[in-house]
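Submitted below is the structure of interest, expressed as structure tokens.
A single protein chain has been omitted from the complex, and every remaining protein chain is retained in its original position.
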Amino acid sequence: MSRFLLRRLGWMILTIWVVYTVSFFLMRVVPGGPFDSEKVVAEAIKRNIEARYQLDRPLVEQYFTHLWHTVQLDFGPSYKLEDYTVNEVLAQGFPISASLGIFAMVFAITLGVTAGLVSAVARDSFYDFSFMVMATLGIAVPNFVLASLAIVLLVFNWQIFPAAGWGELRQVVLPALCLGAPFAGYIARLTRTGMLEVLGLDYIRTAYAKGLSHQRVVLRHGLRGALLPVVSYLGPATAGILTGSLVLEQIFALPGMGSHFIEAATQRDYTLAMGVVLVYTFLLFVMNTLVDISYGVIDPRVEVE
Amino acid sequence: MNATTRRIFPYLMLLLILTALGWAVSFGTLPKADFTFNNGTEIKTVDPAKATGSPEGRIINALFEGLLRNLPEKEATDPHQVIPLEPTTGGVAESYQVSADGTVYTFQLRSSARWSNGDPMTAHDFVWSWQRMLHPETGSEYSYQLHYVVNAKKYNMAEVQVGDRVEIELKDRRDPLQAFPRGTLKRGLLKAIEKPKGSSPDDAEEADSREEWIYRVEVKPTSNGKVSWDAAGTLKTFSQQPTGTTVDHSCHHVLIDFDSNVEIRAINDQTLVIKLNNPTPYFKQLLAFYPLYPVNRECVEKYGAPNWTKPENIVTNGPYRLEFRRIRDRLRLTRNPHYWDVKNVSLETIDALAITSYTTSLNMYINGQLDWSPTMPNTIMDLLRKRDDFVSAPFMAIYFYRINVERPPLDKKLVRRALNLAINKQLICDQITAAGQQPARSFVPPQLQGYTGQQCGAHDVARARQLLAAAGYPNGKGFPKVQILYNTSDSHQEIAEFIQQEWKENLGIDIELRNLEWATFLDTLNQGDYSVSRSGWIGDYPDPNTFLDMFVTDGPNNQTNWSNSTYDELIEAAKSEPDSTRRMETLQQAEGILMSELPILPIYFYVSTNLVSPRVKGFSGNIQDVHPLHILRVE
Amino acid sequence: MTQPLLQVRDLQVQFNTENGIVRAVNGISFDLAAGETLGIVGESGSGKSVANLALLGLIPQPPGEIVGGRAEFRGQDLLGKSHRELTAIRGNDIAMIFQDPMTALNPFLTIAEQLTEATRLHLGLSPKDALDHAIEMLQRVGIPAAKQRILEYPHQFSGGMRQRVMIAMALSCQPDVLIADEPTTALDVTIQAQILDLMKDLQQKDGTAIILITHDLGVVASACHRVLVMYGGRIVEQADVDSLFSRPQHPYTHGLLKSAPRWDETRQQKLVAIEGQPPDMAQLPAGCAFEPRCPHRVDRCQSEIPPLMPVTGQDPSDDCAAACFVDISAVDLEESQS
Partner (left out) sequence: MDSSKQGNPVTPARSAGTALEDYAQLLEEAKSIQGVSLWKDAWKRLRRKRVAMLSLWFLVGLLVLAVLTPLLPLQSPIRQDAQRRKFESPNLSAVSLLGEKFKAQLKELQDRQATVKGDLRDELDEQIANLQSHEYQVNVLWHQPGFLTRGFIGIRMAIFGDWAIPSICGTDNLGRDVLSRVCWGARVSLVVGVVATLVSLLIGVSYGATAGYFGGWVDNIMMRIVDVIYSVPFIFVVIFLITILSEDSIKNSLESYGINQIMIFYIVIGAIYWLTMARVVRGQVISLKNEQFIEAARTVGCSRRRIIFRHLIPNVMGIVIVYLTLTIPAVMRFEAFLSFLGLGVAPPDVSWGLLVNQGIKVITPLKIYWWLVMFSGATLAVTLFALNFLGDGLRDALDPRMKNR
């Protein structure tokens, strides 16, 4: 286990380095720079600004300087939020995105697994049909459309939630629901498929033959097998929730990492974009490792190696 | 993995999730502010020297105060009234005099003006703040606003010539990355500059090799902070990055000596004298514009950038203090008890939110979460316009299309004029933007006092077709493929689609649309890699010059490759023209050239759009779309 | 004779599939006495498994459907019982062992978890008692170091060991009837013998009645008292084990016997396969299902289904019966003589 984690750590460092390098050069190849603005400043003034951030240095030198700082976990100053360093921006944005993501994920898993289970157990019933229609709807409707409709209904028609903003629990619910909805849909479908497959297996028959109740068979014997595809989906789902939050954070005016990323990317705030990318990479890696460990936990046949 | 871990794992995960959820909901919330508005986006900085853009302006106007302050001429009784803003002595200056030739300004500072830490404000604060702004390492984008002052540009651009009095900063700063506080300063006369061999006169390369230059300076003796310029000095050599030969000192910069060259002088604590190169009628406006607001030297030097801007560190001199800031969420302003006019500041706390989505902003306004929203979706503009809380006024800004005059067939004047005539601008204003914008036939907005815009032709399809045929493209036949470049936001796409359709239907030419995201768009525009491009321009100050000097040959904002020597001469002449009527006439002539050559197609003049809650008093429209927060009240 | 433990009468099971109705079991009847081992022999798809699964309500419904018949266990009809009532019987009174020990155990749960489930449910044991009981059961089925191994997962056991675990699991509530569905098919021959011995051994100790489903005549010969031969969803022959092997009364049984290798036959003797394919259960012929493959068929076989008739000339107490219009004992003799 510890060997596994060590190896993973090694891979993570390598991955982060590759991502770092690719993003570093990719960002600078893309046209436009951080100090372009609609009102063009004189060339000499722009030079002054670029000199302040050492952007006038040769690219390779910039790369190594920045890499050295990054290794020390110092992402440098943000080019577009001049009052902050990237570390500060991330420290403020991360908890917000994280809690939004966690809420969305918990919601997606709870709802998805429940709906999937009910659908699978009551196959071809009315519940199955309506749950699957809902799941498909969740997948089919873009989350920003969902969010707009939800705002009109839940904010203005019934006045349950505030329109946007951050600070209280009430303000997290709606964005988390909208963010989690497509993933709940995916998970419901995966659970249903997985459960149907598992329910046809021999050991389920054994469990019934032992005289176990329907409920016990499904929950104790069926669920674990059915959850495997869901668990392996959690890695991509995390990635999806991270990117999904880009749009929703804007709609609900949440000051999370998603909006930082979009802004940073479109305004070429190199350091901030890089910081967010690396945090995302780290998160994804941790999540994937967790998924692998969970795999090992759920399925004893899988050696965590 | 054994069974025990396996059994515990789900509970561990559950615990983890629960902890995370608990942590997620534990964020404290601030009590509601007296007044909440949407500032449109997260501001770049609260540092006046580095800020650009109107969201920054709103905050800096509340936090800081310049010599003069833009205030409405009279108290607004009805938000729909348009009350012009004037630079008044409602700022740090109590009074001021301008010399007869219009080049020397003398300000008397208010003795009651204080920093938010209680320290008195002095004229030296302005001198230091502006020196900081002009210092090359500050990298201020708006530093050109001070270029009107004698020698300011030279200092800003780090231009030095042999014979200049120079200041040399040695490499002994407390923190090498902070330009302030500065290292040891040596002052003296520049005797010679030795450039490395083989350096070409090419500008860019010269700048690159500049670090290796060796400066020979006769360093003058200093006593008690005073430099005795007439005394004999010692000859020393300096270089930024000496290579090869040894020098006496390596230094950060060699700049012209600020104190003795740049004409910003504190006569005493209360008196500031500024000398300009030319009479600049709009210089008062600049002084009331946020880039020239002062910053607190002690605070900046103690904490350094960017830490001095943190709410816990910052010292300001405006009506408000910065209490709290969460990036891309909100900025909480609290009344500054040390403000000289604090008794007239009504709102105790103000929240400025950074909501980028127009629809979200509208949602929050309708929902009562905002008292003022300057942004709203334009799709329902005609509905919003009918509302009583919709406050709108003409705005000194223009929406126009740039044309790359080097690309055939757009190099032909006839073609450009045909394109202009074929657009029904009225329809764009009525049906697409729909907030009461005025179709534009000139480049300078019509609201500027004492100026009459010169107009290009009005919508006339038949004439347009005639012109196009005369240019060699009857019915648009043979017209090469032309692209309209625009960026993704607002109604740019709809307007581009509309114009595409207009040109297709009226002139028979096929246009492609090229939609780019912002940074790519700017870069493409800068590179001149376009044929026709959507553009906009907001005047910095209410004077035609801010619009017209864009299009001088090789002006950084020209970007059309258009060049006209008469035009250049007229703009230059206007700069040094002391008589205001004659100056305006000169500028009108220039605009006349612009409107007949048409390197740009004016589309419409903006209006400001604001949704202001009826409980807010003291809000009024003006052409700058600037709304000082400290004069607002709520009921 | 005492009342049989399990009395099955005219059991009919069908599956409603996309390819039409598959009549898997077409009215079979048999009795099972306490302590007896009843073998059920037949090809794959002859309905032998389905019939037994149907008894415990373990066929998936839909598509499966029990169309008719009775199955009385201790005088109660199993087929009419609700799901809840059946769960009280399953594992407790009637237990099952399945063919493939590799898949019949839940790979996600430890042996302990799987073994204690039934005893805690049916016998109401405390977790601790259930664990002790499970260890004891494992020891009884001959698993060494049961105390440690009980905490392992199925994949850590070999096939034979897993089948022992299955048996331990099935017997842990001391059921009256054990249905063993091809318990040895997937195992090595040496392990097969061990498992069969184990079952016999346990049967003797607990007096459990066993229904042994298999297609292996060797297994039948060594383990059973009585045998049912199934073909096409029907019982084509029933007999005590000795009569079956010495005097098969149905052409199918006969064919089966001839196709099985025997240790005492010379190497030169060729094995005789039954020609043709097993019947398509969705389209059973109107007459005898074996008719297309039968070397002794007569015209009548094509149109009429031969009923299961007591075999003439046998001792009636033997309860031998066969479903064939032709008396093959005579025919067969001739054939083998020629």
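First chain written, first letter: the chains are A, B and C, and each begins at residue 1.
Heads up, the rule we're going with is that a residue touches a chain if its C-beta (ideal position, glycine included) is under 8 Å from a C-beta of that chain, and two chains touch if they have at least 3 such contacts.
Please read these numbers as outputs of a predicted model, since none were measured by experiment.
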item	value
Contacting the left-out chain in the complete assembly, out of A:L137, A:I160 or A:L219	A:L137
Among B:T45, B:T359 or B:T546, the residue in touch with the chain that has been omitted	B:T359
Option touching the unshown chain, where B:L427, B:A458 or B:V634 are the choices	B:L427
Candidate in contact with the missing chain, chosen from A:A44, A:A239 or A:L290	A:A239
Residues from chain B at the interface with the omitted partner, ascending	359, 362-363, 366-367, 377, 379-380, 383-384, 427, 430-432, 461-462, 465-466, 469, 475, 487-488, 493-494, 496-498, 500-501, 504-505, 508, 510, 512-517, 520, 529
Chain not shown, touching residues in chain A	11, 14-16, 18-19, 22-23, 26-27, 29-31, 133, 136-137, 139-142, 144-145, 148-149, 151-152, 155-156, 186, 189, 193, 200-202, 229, 232, 235-236, 239, 247, 261-262, 265-266, 273, 277, 280-281, 284-285, 288
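What we mean here is this: only the chains that are shown with their structure count from here on.
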item	value
Centre-of-Cα separation between chain B and chain A, whole angstrom	37
Per-residue multi-chain contacts in chain C, two or more chains	none
Per-residue multi-chain contacts in chain B, two or more chains	none
Of chain A, residues touching chain C in the complex	200-203, 205-214, 220-221, 224-225, 298-301
Residue numbers on chain B that touch chain A, as the complex places them	1, 5-6, 9-10, 13, 17, 20-21, 23-25, 27-30, 42, 44-47, 50, 52, 136-141, 143-144, 156-157, 207, 305-306, 309-310, 325-329, 353-357, 359-360, 363-364, 366-367, 369, 517-524, 526-527, 535-537, 556-557, 559
Residue ranges of chain C touching chain A (in the complex, touch as defined)	53, 56, 58, 60, 83-84, 86-92, 95-96, 98, 100, 103-109, 117-118, 121-122, 153, 155, 166, 169-170
